[in-house]
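Input: one structure, supplied below.
Removed: one protein chain of the complex. Kept in place: all other protein chains.
To keep things simple, chains are lettered A, B and C as they appear, and every chain counts its residues starting from 1.
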Amino acid sequence: MKGALKPEAAAERIPDGSSLLIGGFMGVGTPERMIDALVARQARELTVIANDTANPGRGIGKLITAGAVRRVVTSHIGLNPETQAKMLAGEIAVELVPQGTLIERIRSGGAGLGGVLTPTGLGTEVEEGKRVIEVEGKRFLLELPITADFALIGAHQADYIGNLTYSLTAHNFNPIIALAGRVVIAEAEHYLPVGAIPPDAVKTPGVLVDHLLMRG
Amino acid sequence: MKGALKPEAAAERIPDGSSLLIGGFMGVGTPERMIDALVARQARELTVIANDTANPGRGIGKLITAGAVRRVVTSHIGLNPETQAKMLAGEIAVELVPQGTLIERIRSGGAGLGGVLTPTGLGTEVEEGKRVIEVEGKRFLLELPITADFALIGAHQADYIGNLTYSLTAHNFNPIIALAGRVVIAEAEHYLPVGAIPPDAVKTPGVLVDHLLMRG
Amino acid sequence: MNAKELIARRIAREIAPGALVNLGIGLPSLVARYVPAERGVFFQAENGVIGLGGLPPEGLENPSLTDAGAGFVALVPGAASIDSAMSFALIRGGHVDATVLGGLQVDEAGHLANWMVPGKMVPGMGGAMDLATGAARVIVGMQHSAKGESKIVRRCTLPLTTLRRVDLVVTELAVIEPTDAGLVLRERAPGVSVEAVLAETEAALVVPDEVPEMVLA
Partner (left out) sequence: MNAKELIARRIAREIAPGALVNLGIGLPSLVARYVPAERGVFFQAENGVIGLGGLPPEGLENPSLTDAGAGFVALVPGAASIDSAMSFALIRGGHVDATVLGGLQVDEAGHLANWMVPGKMVPGMGGAMDLATGAARVIVGMQHSAKGESKIVRRCTLPLTTLRRVDLVVTELAVIEPTDAGLVLRERAPGVSVEAVLAETEAALVVPDEVPEMVLA
C-alpha cells in the first residue's frame, strides 16, 4: 500500500485513454466515489472492462452518461439503454464477452497465465477470430488474458495496509480484478486498524492494493 | 450434502484403484482420520494427487508407508524418503508437477476448463511431451485439467450442510480440490449448525460436499 | 393460470431435492415460487450467491445483496457468498445441477438461441452461454410462439447460445425433449391436444404413442 488518496487526487492519476478494470455487478460493489471523481474531472477516452455498464445514474452508468468511455469489454449492456444507443451511434465500441470467460481472462492476466481453454462460446459468434484447440477429442476456445492500467475496487472493509473484505453479492469481479490492474485503487465502506481483519477473513491481500480512497 | 459417514464407512466407499485428490501441505490441512481409515481397510492401488507426500507417519505419508499407493501426482516428495525409495524400487510411479501448475490443472478440471497456458516449466524437463502454444510472441505450455474419483478435504469448520472454512495455512489445496473430485468427502475440526458460518466466511459452499466425516 | 405460471409450475417438478439451481431472469425466475422449501434446493445467482431466499422485509434491504437482475433478495440459512470466478467455476464445471433459461428459439438439434436479435436487441450474453454450456441440465422455459411464429423451429435463424443440446423445453403447450432422434413430444398441457401442439410447432416433433398431460407443481 502506497498511501490513501482523496478521490480527486486518485482521478488525477488516471489519465485520459487509460484502461480500467472496474468491480461491480449492476452497480453492486462498484466504487461509486471513485466513479464520481472521474466524472467530475471529465475523464475521456477510457476503456472500461467490467461485467456490465449498470444503468444510467449508477456506477459505470455515470461514466457512460458523461461521455468518458470510448470502449467497453463486458458481458452485458442490456440494462443500460445509453450504452446501447452510443454503441449504435458509433461513440462507444463494445466487445461482448461471456461472463465466465471474461472473469477467467482477467484472472489469467493477473495470475501470469497465457490464457485458458473454455467450451463456452464454441460454435457461436464468440468463436469468431479465435483459435480452437482440441484436447483429448474435445474442442475449446483459447481465450486470452486481460490486464489493465488500473483496477478500481469497491470493498466492504479495508485495513490501513489495504487488506480487503467484501460483503455478500458485492464480491463479484472485485477480488479477481485486484490481480490484474497495474495500479490498484480500492474504496471501502469501512476502514479499520491493521490487525482488525483476521487473516482468514482477508479476501484481497493488501500487497495487491496500491491506494485506498480516503473516506468522504 | 448427502450425509455424514463414519470414517470406516467412508473408506469402504473408496474402492481400490481409485484416484484421490487429497488436501494438505506437508500434512497441514490433510484429513487425518480419513487417511487412517484408508490405511485400516488396507486400501490398495490408489492414485494420489496432492501437493506432497508429507513425511512418514503423517497424512499422505501413512498411505505411502502402508503400501496403499501405486501412483502419485505431486510437486514434492523430498521430505518423504519412503516415497523416494518406493519410486526407485518401481513400486510407486511419480509424476512431478510444478506446484503452481498442479493447482491450476486441478482448478481447470473442477471449473470446466480445457486447460491453461503457463510459462512455468518452459524449456525444462517439465516441457517434455507437452504442447507449446505461442500467444502474442510468447511461448507457453498447455497444461491439461485434472479431476479425480474422490476429493478428501481437511477443513476447520463445517456446518451440517457441508459449508466449509479453513484455518491459516491449512487452506492450501483444499478449497480447489473441492471442485475437482467426483465425490467430495470433508473432515472438519468443528461441526456447527446451519447458519453458524456467515455467508462471507464460507470458503467451500456445501453444494460441493457430498459427505462429512463423523467426529470421532 | 396464465402461460408463464403454467410453465414455471411444470418446470418446478424437474428440480431435484438438494439440487443447486440457477434461474435466469424473467420467466425462469418464477420457478422458485413453486419449489417447496422442504426440497432443500439451493438457488444460485451468477453474481455470486448460493442460497437465494425470496424477498427481504420492506425497509431491511441490503444494497450489497441482490440477484442477477439487480433486485434485492434475502438468503436461506446456510447461504454462501462467492466471487465471479468461483461462481462460473460452479457453472461451467457442471456443479450447477440445473439451469432454467428463457429462449428465443430452440431447433431440431436441440440448439438454443436466446441472447440476441441482430440489428434489434444486443444486450450481451451475460452468463447465458456459460450456463447453457456448463450446467449439468439445461431446461428452457419459454412461450411456444411469439408474434404468431413458432419458437420451436427447424433450424435456429438467430445466433446460437451454445452448441450443447439442451435437455428439456417447457412451453405453455408442451414438454419437448431434444434427443438423438430429434425433438420428442413428452407431454401436452392440460386440455391441449397433440394435434394442437403440432399445429403450433414449426419443427418436426417425434410423437410417442402416449403423450400424457403435464402434471403441475
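As a convention for this text, a residue touches a chain if its C-beta (ideal position, glycine included) is under 8 Å from a C-beta of that chain, and two chains touch if they have at least 3 such contacts.
Owing to the predicted nature of the structure, the values given are computational and were not obtained by experimental measurement.
Contacts of the undrawn chain with the visible chains, over the full complex, involve A, B. The missing chain, though absent from the display, is touched by one residue of B:Pro31, B:Gly121 or B:Gly162; that residue is B:Gly121.
Set against the missing chain, the residues B:Val39, B:Met87, B:Leu144 or B:Met214 yield one that touches it, B:Met87.
Which of B:Ser18, B:Thr47, B:Thr74 or B:Thr147 touches the hidden chain is settled by the complete complex: it is B:Thr74.
Mapped onto chain B, contacts with the missing chain fall at residues 25-29, 51-52, 74-79, 84, 87, 96, 98-101, 103-104, 107, 118-126, 156, 166-176, 203.
In the full complex, the hidden chain is touched by chain A at residues 1-2, 107, 110-113, 159, 161, 163, 179, 194-195, 199-200, 202, 205-208.
Everything below uses one rule, namely that only the chains that are shown with their structure count from here on.
Here the chain pair with the top count of touching C-beta pairs is A-C.
Measuring from the averaged C-alpha position of chain A to that of chain C gives a distance of 29 Å.
For the pair chain A and chain B, the distance between mean C-alpha positions equals 32 Å.
Shared interface positions of chain A, defined as residues touching 2 or more other chains, are 104, 118-119, 166-168. Residue positions of chain C touching 2 or more other chains, listed in rising order: 49, 75, 81-82, 88, 91-92, 134.
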